[in-house]
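Got a structure here, written out as structure tokens. Questions coming.
All protein chains of the complex are present and in place, except for one that has been dropped.
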Amino acid sequence: RPAFFEWLCRLGDNALILGHRTSEWCGHGPVLEEDIALANTALDLIGHTQMWLGLAGELEGEGRDADTLAYLRDAMKFRNILLVELPKGDMAVTMMREFLFDAYHHLLLTWLSSNSSSPRVAEIAAKAVKEVSYHLDRASDIVVRLGDGTAESHRRMQDALELLWPYTGEMFKADEVDERLSDAGVAPDLAQLRGAWETKVRDILEEATLTMPDPAGYAHLGGKQGRHTEHLGFILAEMQFLQRAYPGASW
Amino acid sequence: RPAFFEWLCRLGDNALILGHRTSEWCGHGPVLEEDIALANTALDLIGHTQMWLGLAGELEGEGRDADTLAYLRDAMKFRNILLVELPKGDMAVTMMREFLFDAYHHLLLTWLSSNSSSPRVAEIAAKAVKEVSYHLDRASDIVVRLGDGTAESHRRMQDALELLWPYTGEMFKADEVDERLSDAGVAPDLAQLRGAWETKVRDILEEATLTMPDPAGYAHLGGKQGRHTEHLGFILAEMQFLQRAYPGASW
Amino acid sequence: SPQEQAFQDRVDKGEKIEPKDWMPEGYRKTLVRQIGQHAHSEIVGQLPEGNWITRAPTLERKAILLAKVQDEAGHGLYLYSAAETLGVSRDELLDKLHSGKMKYSSIFNYPTLNWADIGAVGWLVDGAAIMNQVPLQRTSYGPYSRAMIRICKEESFHQRQGYAIMMKMAQGTPDQKNMAQDALNRFWFPSLMMFGPSDKDSVHSAQSMAWKIKINTNDELRQKFVNETVPQAKYLGLTVPDEKLEWNEEKQGYDFSEPDWSEFFEVIKGNGPCNRERMDARVKAWEDGEWFRDGLNAYADKAADRRKAASVAAE
Partner (left out) sequence: SPQEQAFQDRVDKGEKIEPKDWMPEGYRKTLVRQIGQHAHSEIVGQLPEGNWITRAPTLERKAILLAKVQDEAGHGLYLYSAAETLGVSRDELLDKLHSGKMKYSSIFNYPTLNWADIGAVGWLVDGAAIMNQVPLQRTSYGPYSRAMIRICKEESFHQRQGYAIMMKMAQGTPDQKNMAQDALNRFWFPSLMMFGPSDKDSVHSAQSMAWKIKINTNDELRQKFVNETVPQAKYLGLTVPDEKLEWNEEKQGYDFSEPDWSEFFEVIKGNGPCNRERMDARVKAWEDGEWFRDGLNAYADKAADRRKAASVAAE
């Protein structure tokens, strides 16, 4: 059960932190349609956060709801992977990250929605996977168009890919929590998702005329266990300010 | 007495927030000597904050010390002028702001150290004025050298001057608090400092080959009464995080 | 001219003017300016509220705010499209915004300083906007009228959400109530300014009203806004920051203080609290996005070439 709680926090925190980063674009997008699409993605992710952290709190049974978990844990207690907390960067970094994460996220949710031994998990995943499927299509499309756009857009996309690549390994690196959930049939064997992810990523990058780095390269780890980058603390200071400054208030 | 408290908060908050902005350069300065000088300035300002807010808390008599005032007030309760909370910008903005503020700060502290009817105020001012005198010399020197440096450094300094200028009026705009303190002989008549400030600023800008904007132009007001820019909230979210997240802990 | 007369007759009969119809040059120009300014206001208006998205106090409030700011971008989109039917492209309009040749609503040059401001913007600013826009659903230009119908529906939803935030704050802790009152204090007069200067000082009004581009006078709308808003403030237990505010039985409306019009003109001149920041943010977004737009365009060209080559090869 503590492993289940941890694992749900990982799902919820990934959505929360990626949603936060995505929402930073609101009002600052390169073109109106993109501004709207990014806000929409952020909105979906906040919705997923509510479902995953809500279930986590319920399961924990100590009276913490999704807001309590989102707003009153410090960085050490966050369980998102490092990839999602990196600064939003330019649109190349933002869209490449979305693509790399969505390709994984979509596989994971697809598996969960049809195979998870937990009906609650399967139900949430089934709701979320529809939106993530759309995010993935959109991100893939943008990666292709910018990769095969101008020399500059190509260069920026390749740079973004190389910056982010060492952070993708964490998605597939199972620890004890992942193994327990996989043994219980709640979650997939992460290593088994890797092949399909690489195929999807390779296909899109090829179409985008981008060069895929070596998947066996160095991987930055630690987020799932609470060892983050220096960025997360700043995200939380901003995000949690009102709840911290006015404890117990209702909004 | 509430006016005295307000007025002390203005002094303390100016030092705290300008110190915060200045400290953001630490490790990121354009040259090592400058990095050190900026850290030193920030350090002095934090020292002034401790003295002014310490006295404010003592005077208030409700058990709030300098840390409580610095870390547990939200933006509406902060009394610094808007000038000091603007983002640090490039070194042109940082040094021009320091110059414009120090020229005022130095006049104010000089008056307080020799004329204030409050011995405690005079004592703190006497300590602070030595450091601020050095800050002013240094900032004046840099303004002259960059103003009369390359075409680019000149342009940046002029841009910075025009950006910051509308925020200087607040220094001399007395409200009821200022008037009460001035009537009580604790503080100077702000309007009377203005002439000396303009002379100093005009001399240095002239030597720097920069064009002084019209002193009678539009002035942004509100900081002294707690109506700030959108920047202050973000400063406080970061600055106050630990005190807010771990109430009552001792550090 | 007879053409102009025929045009005016159609307008008077309440017919909608459509893009392909003949229209006087002044009508077209006035509409482009008005719709363009409105579109710009929507996208600049994303900024003050967007300022609180990362700090929204609960996940639900964050989602609602995100959806709202997204709607505003959507309104911008409809309005730029409506302007395009008059022969001016979105890029041309944006260029005029960025170079300062076109304005946006001055209300967005005020900062959002505490969470209650998000409530106040929804309640007062969207409230005043709706007051302006509801009559424009009957405006003579078809595409504009249809855009306003869509927009008004969403805006009134936003206004209710804003009022709900104010309610929570006004009924919350003393700190929260202070924030609510502070937000009302700061947004009250700027909201009244949203209807523009008094009609006696307004230049273009008569012609615009004849063309049904403008339906009511500024003063009529302002009075209507005050009449509706004051009881709402009372219901919240908040004080409208106007000592002269008083019910006037005779006119069946409130007497109230005029806003400080010198402040209004200062803000229009560029001296509002946030004019520079708002424009800098928009220009930066546009300039930083250039490579992105260029990249998509280059791809589109390549894709078109490939399709052409493929269809040639297939022949």
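Going by the order they are written in, the chains are A, B and C; count residues from 1 in each one.
In this text, a residue touches a chain if its C-beta (ideal position, glycine included) is under 8 Å from a C-beta of that chain, and two chains touch if they have at least 3 such contacts.
Only a predicted model underlies this, so the values are computations on that prediction, with no experimental measurement involved.
For the chain that is not shown, the touched chains among those present are A, B, taking the whole complex.
Although one chain is not drawn, the whole complex shows that of B:90, B:137, B:176 or B:206 it is B:90 that touches it. Only one residue in the set A:62, A:214 or A:230 touches the chain that does not appear here, and it is A:230. Within the whole complex, the absent chain has one touching residue among B:14, B:49 or B:229, and that is B:49.
Panel shows chain B; residues 16, 20, 23-24, 26-36, 39-40, 42-43, 46-47, 49-50, 53, 66-67, 70-71, 90-91, 144-146, 148-150, 152-154, 156, 238-239, 241-243, 246, 248-251 of it touch the chain omitted from the view. Touch with the hidden chain on the side of chain A covers residues 74-76, 163, 166, 218, 220, 222, 227-230, 233, 237.
Here is the rule we use: only the chains that are shown with their structure count from here on.
With contact taken as defined at the outset, chain B and chain C are each touched by A.
Inter-chain contacts peak for the pair A-C. Each chain gets one centre point, the mean of its Cα atoms, and the points for chain A and chain C are 34 Å apart.
Rounded to a whole number, the gap between the C-alpha centres of chain A and chain B is 42 angstrom.
For chain B, residues that reach two or more other chains under the stated contact definition are 74, 233, 237. Within chain C, the positions touching two or more other chains are listed as 55, 175.
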